[in-house]
Every structure is written in structure tokens, then in C-alpha cells.
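Can you keep this structure in mind? I'll have questions shortly.
In this view, the complex is presented without one of its protein chains, the others remaining in place.
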Amino acid sequence: MDFLRNLPFFSIMLAMFTGIISSAVNGRTARRLTLTMVTAVLVMSALTLSYTEQIGESVTYLMGHFPAPWGNEIRFGTLEAFLALYFSIIMLLSVLGGWSHVITDIEAGKENLFYVLIDMMMSSLLAMIYTNDLFTGYVFVEINTIAACGMIMIRQNGHGIVAAIRYMVMSLIGSGLFLIGISLLYDVTGHLLMVPAHNAIEQIVTDGIYYTPLLVIIVLISVGMAIKSGLYPFHSWIPETYGYATPTASAILSSLVSKGYIILLIKIFYRVIGFNIVISSHVLNALFAFGVIAMIMGSLHAIMQTDCRKMIAFSSVAQIGYIYMGIGLGTKAGMVAAVFHLLTHAATKSLLFISAVGLYEVSDGRTDYLGLRNAAYRNRVAGIAFSVGALSMVGFPMLSGFISKYLFATAALEKPHKMLITLVALIISTVLNAIYFLRQVVTIYSGRPGEAASTSHFIKEAIAESTFSNRFASIALILLNLFLGLFSEAVIDLISRGLNLFA
Amino acid sequence: MLDIEVLFTSHLEETVAMILFGIGFSLLLLNRNLIKKIMGLNIMDTAVYLFLTAKGYIYGRMVPILTDGITDPNAYTNPIPDGLVLTGIVVSVSVSALLLSLTIRLYDRYHTLDLDKIIMEWRKEEDA
Partner (left out) sequence: MSRIRDNYKTSPAGRFEAWYKDGYDPMDDCMDIHKPAEVSEENDVADVIAGLDLGDTVYDRTTNKALRISGHIYKILSVVLCVVMIGALIWMVQYLPPFGQPDNPVNNEVSERYIGSGIQETGAVNFVTGMILDYRAFDTFGESCVLFIATICVQILLRYDEAEKDPANVRRRQKAATDRIYEPKNDIILQKVSVILVPLLFIFGIYIILNGHLSPGGGFSGGAVIGAGLILYLCSFGYAKTERFFTVRTFRIISLAALITYCLAKSYSFYTGANHLESHIPLGTPGAILSSGLILVLNICVGSVVACTMYAFYTLFRKGDF
């Protein structure tokens, strides 16, 4: 069915079109348009996935009438289609999960603008997954940055705006480094499309003329993308940003925004520069080192937090460290582990943020430990969802976190130099994760069930339930987590095949 | 190691672009005043545009607009970097407008342009 080749292009254009229209309608219509659009993208990505599975090779799609070095292109294989499907599922569930809070957190006249931002973010994520051109990648990275900034500051008490400015300053530093890296790459190779640039780079490595600029280019692009996705020394904007935004925005920001940049980085490593050249430049060792430090320092900071949302945000810092550690291992198995952990983290973090909001809306709005005591008895679904998310982060068997830690450990065994550090870091960070996550889980269940009535004397909110959409989103994310944990073989196989086609 | 002569004779434009990029980057990262950070961002982006435009120039050739019916590619400079710079300028303007409006809101609330002081006030509010 050759018509199915057009579906990725349709999904990008549909997302942008919905965003443009949503700016002129009112809030409820904009919400319905967004939900329709994300469902449509979901269906289209599923059809694309089945199409690419059938063909077994990656498809190049011309954007315009002219082929590779002269015109723009997008390219998709199994991995890109699967990632698009997965991201659209997460985005749909995040919008459903935080639905009721969008109405209360945002002013009445500006609710449609929030949905415009969500549509634009969907289109930029899809474009970053599918793109085959470096400069298009840069433009859509900027769209992603501005949309994320808008989502942070839409909840307009003072917290949102200060968090937004800190995020923008850090993110623009990363963008600037990425842009100068791309300009230098264009200077040295003369191409902006990825495949011709790769051929030119191979020429450079054999000739040796422009080899020094190539090393600097690799460092600039890696550092730029690492800053934008929040690797350890550049993580200071993460806690307040994820912690104080409206729940939909927290879920989307923590699960999807950094992942888009990491996927673009992996794509540049594989398709433009070539993985063996990257390994020989030792940039991966630096990424590995910072990933390991992030795993440990992120968890240590999370233990010291008393606010539940900031604790979840700091654990995001640690999980990004896991992903960079996987990339930094420098083997195929390490990359598969990193991509699988990317999927795990996306599902689990959104589950945690959506269920946490359910917990503290029945605790009189308090988010510290003392206030959340017994919250799981007041809101059963949110309690179960939070516990499942926490156990998955720690690495309980049958849930997806266990599989990703297992994959990291087996990938580390192939690399004798980095094996000991990786295994020790995995052990330490699992213990640290257990400390703060299980402490929270025990707290929300502590106290006897009959006490719920008596503690409600000084915690005013009575026993309540979250809205239907919140419960639906939480249960769907739990099922997604279980799916990744139980059917991981199929997913890992798909990722490996997709990575083979990626290059 | 560092051949200063080469830097200033055959690579003058690139050297100046890199120095400007460094100045802009340092301003964006290190300075505490919000307006100066925005200026640093603009200087950084302008340096990249200078670098890109310099890449398109070839000695002794014309601007890439058809004149006198000559379609020989060896008579015109390279048009690609010009297009990239056009896109980049629009992106830079958009981001600057967004940052400036954030600065206005922050100044209204905290009455200072110093980012460190704003964060301090914010932490105090958060604790209360």
C-alpha cells in the first residue's frame, strides 16, 4: 500500500495545522481538536509501523520535488515509527490525565493557547524523529524549546515565570552550541542532508585534512544536546520546572521533551558522523562519566527533598543519567538499553506525575510527606498508580524498570573497562532510588484504614476520587508499564532491528 | 600550535565570528543582568550568521541574482548560506521577543533585573 508512505508527512502537517487553527477557537474546541489530532497521529503511526515492518527497510520520503542533496527529506524505519506511536500514546494519556487541572490552573481566555503549544510540541517531536536534514532538525529543536517554555510559564504565578527564564537561558546555551556545530559541519562537508554529509565525513577521516574541526564539531553537538536534555552539571532548571508546572505540562516535559533531543543526538551519531568515528573520538567516555555522576547525585538530591513533586523531578535527573550512561557504553547493546530505558522513563514519569496530582488534591493541596500520609486510602486509584510507578523506577520484576536495569547490566558486561563502574553505579543508584521512592510509598499507605475519617479533622479534604480522565490515564499508563515489562522481548527485538536501519 | 598569521590573513572572518561567539556565550552564561543576557544571546546568534555568510562568499563573483542572463554557476557566489541565515534571523528575533516579555513580567513582580536576586526572592517565597 504505497499510500501508507505519506502518513508520517501527514502526521507532521496535521499537527501543525491543528495548532494554527486552535489559536482562533475557544478552549473547549481547542481541547477536542487536540485530542482528535493526537488520536489521528496515533493511528497513522501504528499503520506506518505495520508498513515498515512489512517492508523491512527504511523509506526515504522527499519533501518537495527534488532528491537528496538538493531538496529536503524525511526518512522513517521501524524505530522511528515505533517511537512516534509511543510518544503519541504518552501525549494522549498526559493530556487526559491533567485535563481537569488545565481548567483551574490556566486563565479562561488563554486555555486554547495551551492546546496550541501541545499541538506544536507534537509536530516538533514528530519532525525531530523523522527528519533527515540537520538544519530542519535545528529549526524544530527551536520550536520544541519555545513550546516547552510556554508550557512551563502558562501557570502564571511567580514560580512558573522564574522557572521559565532559567529553563530558557540554559536551553538557549545548548541551542547556540548546536547551531555553531551544524554551521561548522556544513563548512567542512558542504552538505546539510544527513546521508551526503556522512559520505563527506568518511572522506575527511580517510584524507585527514579537516579532522581536527570534526572532533570539535562532535564535542560541540554532544555538549549542546546534553545541556538541552538536562545532563548532570546542567540540570539546575529541572526540579522547579517539572515540580511547579500544571500536571499535563509536567508529564509532557519530563517524559517527552528531553527524549526528543536524545533521539536527535543518537540519530546524528549513527547517521551523520558514524558510530565508530564517535567511539574513536572519546566523546562517549565523557558522556558516560557524566551519566554515572548524574545517576548518583540525582538520587542523593532526591533523598534530601521533602516536596513530593521535586523528589520526582530529581529522580528524572538520575534517569537521564542512566540513558547517557547507556549511550556512553559505546556498544550496540548499550544503545538498545538506552533506548529501552528512554521508553520506560517516558511511561513511568508521566504515571508518577499524574498520580501524584491525584494524591495531593485529596490532601488539601499539601505536597510534603507529612501531608500525604494516608492519601492512598483517600484516593485509591492514584495510590495504586503511584506505587506501581515507584516500584517500576526501583526495578521491581514484571515492571519495565527491571528489564531496563537488566539490559544495562548485560550491556556493561561486554565492555571490560567500564563494566565495574557501571555495575557499582547501578547498584548504588538502585539502593538510593529505593530509599526515597519506597519511603514515599510507605508514607501514603501508612496509618490504619479507619484513621482516614479521624485525620480528616485537620486535613480538610474528604475522601474523594480523581476525575474519570485522570483515573483512565493512570490505569492506561500502568498497563503500558506492564506491557513493557512482560512483552519486553518483542520491543527489544524491534529496537535492535530499528537501530540497524537507523544508520 | 597556534598560527596567528593564518588566523588573521586567510581566516579573518571566521576568527572574528568565533571571538564574537565567545563574547556572546560568556554574556549569556555569566552575566547576572537579564537584559545583558538577552544581548549576549543576540551577539552569539549574530556571530553564527557572520560565520555562515562568510562561507558563501567567493572572491570575484556576483550576488546570486540573475544578471545579464548569465546562468553559469561559476559567476555567482554560493546562495545556500544566505538562505540559512534568513531562517536563523527569524528564529533569533522570535526567541528575543519571548525573553524580553519574560523580563517584563519578572521586573513587574520582583522590581529587579538581577537574576541572582530574583532567584533568592523566589526561594524565600517558596519556603513561606
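For clarity, chains are labelled A and B in written order, and residue numbers in each chain start from 1.
Rule of thumb we're sticking to: a residue touches a chain if its C-beta (ideal position, glycine included) is under 8 Å from a C-beta of that chain, and two chains touch if they have at least 3 such contacts.
Everything numeric in this text was worked out from a predicted model, so none of it was measured.
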Which residue of A:L62, A:A409 or A:L423 touches the chain not shown here: A:L62
Touching the absent chain when the full complex is considered, from A:M153, A:M194 or A:I238: A:M153
Of A:A24, A:I55 or A:L420, the one touching the omitted chain in the full complex: A:A24
Interface with the unshown chain - residue positions in chain A: 2, 5-6, 9, 13, 16-17, 19-21, 23-24, 61-66, 69-72, 107-110, 113, 116-117, 120, 123, 127, 133, 135-136, 139-140, 142-143, 146-147, 149-150, 153-154, 156, 161, 180, 184, 186-191, 200, 210, 212-213, 216, 219, 233, 306, 368-370, 373, 439, 442-443, 446-447, 451, 454-455, 457-458
Absent chain, residues of chain B that touch it: 1-3, 6-7, 10-15, 18-19, 21-22, 25-26, 29-30, 54-59, 63-66, 71-74, 76, 78-83, 86-87, 89-91, 93-95, 97-98, 100-102, 104-105, 108-109, 116, 120, 123-124, 127-128
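What we mean here is this: only the chains that are shown with their structure count from here on.
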Chain A-chain B separation of Cα centroids, rounded to whole Å: 28
Residues on chain A engaged by chain B in the complex (per definition of touch): 135, 139, 142, 145-146, 149, 153, 158-159, 161-162, 164-166, 168-169, 172-173, 176, 179-180, 183, 186-187, 192
Residues of chain B that touch chain A when the two form their complex: 21, 24-25, 28-29, 34, 37, 41, 44-45, 48, 51-52, 55, 80-81, 84, 87-88, 91, 94-95, 98-99, 102-103, 105-106, 109-110, 115, 118-119, 122, 125-126
